[in-house]
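Every protein chain but one is kept in place in this view of the complex.
Letters A, B and C mark the chains as written, and numbering starts fresh at 1 in each.
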Amino acid sequence: MKNTAILLISCPDQRGLVATIAEFLYRHNANILHADQHQDAELKLFLMRVEWDLADFQLDLDAFSQHFAPIAERFEMDWRLALSGNRPKLAIFVSRYDHCLADLLYRHQAGELHCDIPLIVSNHTDTRWLAEAHNIPFQHIAIHKDAKAEAEKDQLALLRHEHVDFIVLARYMQVLSPEFIRHYPNRIINIHHSFLPAFHGAKPYHRAFERGVKLIGATSHYVTEVLDDGPIIEQDVARISHRDQIGDLIQKGADLEKIVLSRAVRWHIESRILLYANKTVVFD
Amino acid sequence: MKNTAILLISCPDQRGLVATIAEFLYRHNANILHADQHQDAELKLFLMRVEWDLADFQLDLDAFSQHFAPIAERFEMDWRLALSGNRPKLAIFVSRYDHCLADLLYRHQAGELHCDIPLIVSNHTDTRWLAEAHNIPFQHIAIHKDAKAEAEKDQLALLRHEHVDFIVLARYMQVLSPEFIRHYPNRIINIHHSFLPAFHGAKPYHRAFERGVKLIGATSHYVTEVLDDGPIIEQDVARISHRDQIGDLIQKGADLEKIVLSRAVRWHIESRILLYANKTVVFD
Amino acid sequence: MKNTAILLISCPDQRGLVATIAEFLYRHNANILHADQHQDAELKLFLMRVEWDLADFQLDLDAFSQHFAPIAERFEMDWRLALSGNRPKLAIFVSRYDHCLADLLYRHQAGELHCDIPLIVSNHTDTRWLAEAHNIPFQHIAIHKDAKAEAEKDQLALLRHEHVDFIVLARYMQVLSPEFIRHYPNRIINIHHSFLPAFHGAKPYHRAFERGVKLIGATSHYVTEVLDDGPIIEQDVARISHRDQIGDLIQKGADLEKIVLSRAVRWHIESRILLYANKTVVFD
Partner (left out) sequence: MKNTAILLISCPDQRGLVATIAEFLYRHNANILHADQHQDAELKLFLMRVEWDLADFQLDLDAFSQHFAPIAERFEMDWRLALSGNRPKLAIFVSRYDHCLADLLYRHQAGELHCDIPLIVSNHTDTRWLAEAHNIPFQHIAIHKDAKAEAEKDQLALLRHEHVDFIVLARYMQVLSPEFIRHYPNRIINIHHSFLPAFHGAKPYHRAFERGVKLIGATSHYVTEVLDDGPIIEQDVARISHRDQIGDLIQKGADLEKIVLSRAVRWHIESRILLYANKTVVFD
């Protein structure tokens, strides 16, 4: 794999943006590998992802910020630089359902996810064997109804200790507090089932079955303080017929959740996702 | 096409049902072409669709009811007999959006829909040309805010006059009154957009766009007195990305609506749909 | 899970078939849970799958064959009885690609596949760790170019010793000899990539990439003596764009292969597949 840099930009749309950015990269001899941009006509917003080979790049990355600052200021850019050589550190939170965890661990082992996983946190011990089979540290932090804040404190301490960059809720059945979420803004990825029409409350597969839906879906999104309402990263559906019993719905749903979550995690790792106005642009 | 009879049955599940029905048909020399059944284990319900060739059938269809009555009573059956030779009469209701109407008329002309269409009703005149191009009678019944009941009366008179069997709302933008619906129970098919998550109220495509959904969907259902909450017949989705503008969403949505509605209409015509507990079984 | 029996029948289509089978089951007090049938109008063939609860069934299963024989003879049936209580024994063959193996082992562990796996056979040792993590016996049988027959003999000995019922080729990259296949007719399931148009020969993903296909697919089928031409059990596709590099194609292909193969294996285990005229009916 090539050693690359990825520049992510969002700013008010105006003329000269692309010319200026492209000129800056060209001046420092960047060999652009991928470039993608998007304009939101209504919000007059410009978003860009550009990735280049670091092989012949003539600017010291430590000095990038300093050199790029005048451009960033002129165009009021919100920007960040990601390096393919820096493997982000992922912590996986899980409860009892293990299908998403198993899928992520397999993909990690297979080299599909370019990240490190220094930590699995669970409020149960059911999945410890999976963590051990993949040689990933497993931490059991029980959640007691009256001591949730305490548990979150312990979780945060572990996350800090491992310098975790982002968190994946792989069917973690506890609601995180706003305080917790604020520590990892737009860096917590969740997966949940989705239906047409939507069902709220408990046992959604049972309710979808009763309603006779012909499709079930799954949605992966960033976690914000409003439950299940953060920016959507990916969605997919599977077909259902009257021949499918509740058990079939749950199994098809689990397969969907695995696929949808793993796509979202991969895109996050590869710095393909830009956020604005509570939605995402995925530069795939 | 063969001349066939279709028997649709729903009743409490119990032993001996299939044996009794199959024996009855065999005794009268029915050549079964298709048979499909479904059991709802929770509700202990049995549903069946059986279709046979009328060529060698030795029971006069006029006497079918009388001969089948003892079986029906014994098993407390809800049943009906449909004949492929009887083309049901369809009335299409439409407002201004014409994509579903054009699609249904094309399919009818192409021989895909084995029904007669004696009537198109619209509260606008925009689609008159389409009706005329396909030689289908078009009736314009304007809907005035304060005279909706009057307009429905006129519609019902037309429907009765044409002996209409079922109605398709091909993007008909008026809400039908419960009184109207009661005249055609489970015989009015509607199509509407569906989203994950669901959006209520006006301009749903705009709201889906703002929310950054990655899929849009369409649902066809029978109309009941609870708006958009009748038994679902069919659903499908299309993929959306940030590259799709609102216009693209609307166009992809229109394509979905056509496909989903036409499937629902065809299944209804072919007596493939059984209803129970506010949901459908589609014997496809 | 209920203790059930599944009767699979294929025979020339004729009147009285369903009546006779249903009467037989009713006479012995079978509580039918699922029944599905299919008629091939052109070949005049009848296929049926019927599953009933054994709880109140009044016929000793050891005597089933004897009691059912007259019916089977009369209708020239090809039939077999499967019992949900008998977990079939599966051997998995694998080479180096481990995505299908890992997926099957996870699903087995999660209780999705109601079978026993007494044996994993590989011509490499790369996947031994996976077998060990799941506590499944792993046998390495190297394939030497000039001693393939010998290797197959060893494989067959292992299969016999474990009383294996069916084999899944989870990306096993060796061609099995016709002799080997004859030991497990319609009991070897394979998975391979599929493209529109088709590509033969080596490096198909590279050729699909060069050809600029917009879809890639996977097909699971029973292995017959004609390579990759056995009865198709399941197929699916994934969407590709010019943004996908060869690595993306291979990964999307691997995800497809897992899903498609696991469906085929589950249907086989649940006795949902009937074969005729080199094709399958899947009673899902």
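Convention: contacts are C-beta pairs under 8 Å (C-beta built on N, C-alpha and C of every residue); 3 or more make two chains touch, one makes a residue touch a chain.
Note that the structure is predicted; figures quoted are calculated from it, not measured.
Chemist: Extract the touching residues of chain C with respect to the undisplayed chain.
Modeler: Touching the missing chain: residues 38, 41, 194-198, 210-215, 217, 219, 231-237, 241-243, 245, 277-282, 284.
Chemist: Considering the whole complex, not just the chains shown, which residues of chain A touch the missing one?
Modeler: Residues 15-16, 18-19, 22-23, 25-26, 29-37, 39, 41, 239 of chain A touch the chain absent from view.
Chemist: Would you write out the residues of chain B that touch the absent chain, in ascending order?
Modeler: Residues of chain B in contact with the hidden chain: 98-99, 102-103, 106, 110, 112, 133, 241, 243, 251, 255, 259, 284.
The rule is simple: only the chains that are shown with their structure count from here on.
Chemist: Same residues or different residues where chain A meets chain C? The copies count as same if more than half of the interface numbers are shared.
Modeler: Copies use mostly the same positions to touch.
Chemist: How far, in degrees, do you have to turn chain A to put its CA atoms on top of chain B, rounded to the nearest 5?
Modeler: The superposition gives an angle of 180 degrees.
Chemist: Indicate the whole-number Å distance between the mean C-alpha point of chain A and the mean C-alpha point of chain C.
Modeler: Their C-alpha centroids are separated by 36 Å.
Chemist: Would you kindly tell me how far, in whole Å, the mean C-alpha position of chain B lies from that of chain A?
Modeler: Using C-alpha averages as centres, the distance is 41 Å.
Chemist: What positions in chain A touch 2 or more of the other chains?
Modeler: Residues 243, 284 of chain A each touch two or more of the other chains.
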